[in-house]
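A single protein chain has been omitted; all remaining protein chains appear in their positions.
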Amino acid sequence: MAQNVFAPWDDPTETPLIQFKGVTKRFGDFVAIDNLTQDIYAREFFALLGPSGCGKTTMMRMLAGFEAPSEGQILIAGTDMAHVPPNLRAVNMMFQSYALFPHLSVWDNIAFGLKRERHTKDAVSARVEEMLKLTRLEKFAKRKPHQISGGQRQRVALARSLAKAPKLLLLDEPLGALDKKLRQDTQFELMDIQEKTGTTFVIVTHDQEEAMTVASRVAVMDEGRIMQVSTPAQIYEAPNSVYVADFIGDVNIIEGTASPSVNGYEVRWAEGHAPLVAKASQVLREGQRISLAIRPEKVSISAEKPENSVNAIEGKIIDIAYLGNLSTYHVEVAGGIMVKAQTANTRRLSRRELTWEDKVWLNWTDTAAVVLEQ
Amino acid sequence: MKRMSWFNTVSITLGFVFLYLPMVILVVYSFNASKLVTVWAGFSTKWYVELMGNEAFLDAAWVTVKVAVLSSTLATVLGTMAAYVLVRAGRFHGRTLFSGMIYAPLVMPEVITGLSLLLLFIGIGLDRGIFTIILAHTTFAMCYVSVVVSSRLVSFDRALEEAALDLGCTQFQAFRLVTLPIIAPAVISGWLLAFTLSLDDLVIASFTAGPSATTLPIKIFSAVRLGVSPEINALSTIMIGIVTVGVISASLISKRASLRQQAEEQAAVRT
């Protein structure tokens, strides 16, 4: 079973397609990328995720050849790309604005890159037809970019960048300009096309949901550094820092001091309250300051104090956000800390057990919280 | 930014050398002591002194300024009215003809405009002089003014005028109290444009000026037809100097105004 899972990064015999080796990029005094080392493997769908200004776009532009690293090396398929201009790289890019040539038809836009290579006319048109079919654009071949919808433009941009069958496709916020519904459909389409063509995709996005949906691995970036690289599930379930935990999804952070106990660690978090119990993958010193990260959906809420629960704390409901499928309770606990608890609304809300100002109990298991060192 | 930057630097440098070198040479040689304009014989301001003593030039300059001030003011009033009509008056009989008459003079060769006005003045027996030049200049300058003003009026938020009417203004009050202050920069640049066009014009003035009134360009033209002269160099230098000072101070004033507005906006955001 384990052999069927696509995880080349766990396989020491695999050679990476892309290698960043100690890459630093400075713009004047500003350090956009700070001594970054990272491998990306063939056929990966690799997401660079982070807020604007975190360096993700710079990383992508260095791969495309529009920026050169100030220090370090970038290798693609083992070759140092330092002196290879963008037009000679087997790398294509899908631009955030799509950058479709407004004076050319959809067909000519897709053929643009092919015509730069010495293909026969027939070969070019065969490839363009293939791309039109792949992206379901056959009907729009003769239109100009301003005569088609946003979603269609996005597909033209994708077809154009895939037409040359690049080893590596870079996607810069590819779905940023689409509305939410269309974006979700397009995400699956992207994954489908990636699988069909077997191309390595590197996607830049600030939308964590998008990164989690499409990527085989996600790199969370901040201030020119990669904070964590892992599969979407790992990133969510086992973030390695408060930054990552907070950036991906919703999280409760409770700070405290750890001390080893029989069942993992006891965490003292508030004067005069029972310590919280948590399992940790790392070894902690006695009295070490740590943060507990607990996802709201892992926190149960009840009116009575639950029995046999390792972590149970009392609080008062301040706010209730009803989201249809879910309800989120904002509960104030000792020391004024706000803890969010999420419950699925599997039953109709005929009677609401809990309401504002109610005293409630929150509880979670000892494996629900992730221990993060500070 | 780095793309072909040597190429860009070279083209900009050569471009500006081409644009400005002839005028720089003119200015430098206006201080030439020699009567032979192309041979440098030391620094001298004698051509300026001589120019100041040349009554004919001074008279012509005075006529030119009078014509320019009067015609550009009249052109600004008429041109602003015409712009308002074009943008705001809606449909009326002959609107197409009207807008045609506004735009046509912009592309009409000056020789034709001049010729046609001259034939009109002769036809109705009007004596040619300052008055006819003013009429002629007003006519073609008002078209430029109305183009400048109407491009500003188009982007003007009509709700502002409607608000003024809603608050009890008459149409005219709304124009005077709301529209005019807002389009004032366009009206002023329209006036400046009309003024410069009038100062500059040789061809139309040559047709419409009579023996009683000669403008500076007509004077300069008849002088330079005979060749380069140091006196004309001095005169050109004075004119270039006035324009340079005028344009630079105008742009500084507008820059300062926009900086002040920016500062005020930022201050407003902070409070």
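So that you can tell them apart, the chains are marked A and B in the order they are listed, and the count of residues begins at 1 in each.
As a working rule, a contact is a pair of C-beta atoms (placed from the backbone, for glycine too) under 8 Å apart; a residue touches a chain by one contact, two chains touch by 3 or more.
Following the convention adopted for this analysis, contacts and distances are computed from a predicted model.
For the omitted chain of this complex, the UniProt record lists the protein as "Putrescine/spermidine ABC transporter permease", which is one of "Putrescine/spermidine ABC transporter permease", "Dihydroorotase", "NADH-quinone oxidoreductase subunit K" or "RNA polymerase sigma factor SigW". Within the set A:P12, A:P85 or A:G198, the residue that contacts the chain not displayed is A:P85. Per the touch definition above, the residue from B:V111, B:L165, B:L180 or B:A257 contacting the chain not shown is B:V111. From the options B:L51, B:V67 or B:M142, the residue with contact to the chain not on display is B:M142. Counting the whole complex, the residues of subunit A in touch with the unshown chain are 64-66, 85-88, 91-93, 95-97, 99, 101-103, 112-113, 116-117, 160-161, 164. Seen from subunit B, the chain kept out of the figure touches residues 1, 3-5, 7-9, 11-12, 15-16, 18-20, 22-23, 25-26, 29, 37-38, 78-79, 81-82, 84-85, 89, 92, 94, 97-98, 101-102, 104-105, 107-112, 115-117, 119-120, 122-123, 135-136, 138-139, 142, 146, 171-172, 196, 199-200, 202-203, 207, 217, 220-221, 224-225, 227-228, 232-233, 236, 239-240, 243-244, 246-247, 251.
Note that only the chains that are shown with their structure count from here on.
Taking each chain's centre as the mean of its C-alpha atoms, subunit A lies 60 Å from subunit B.
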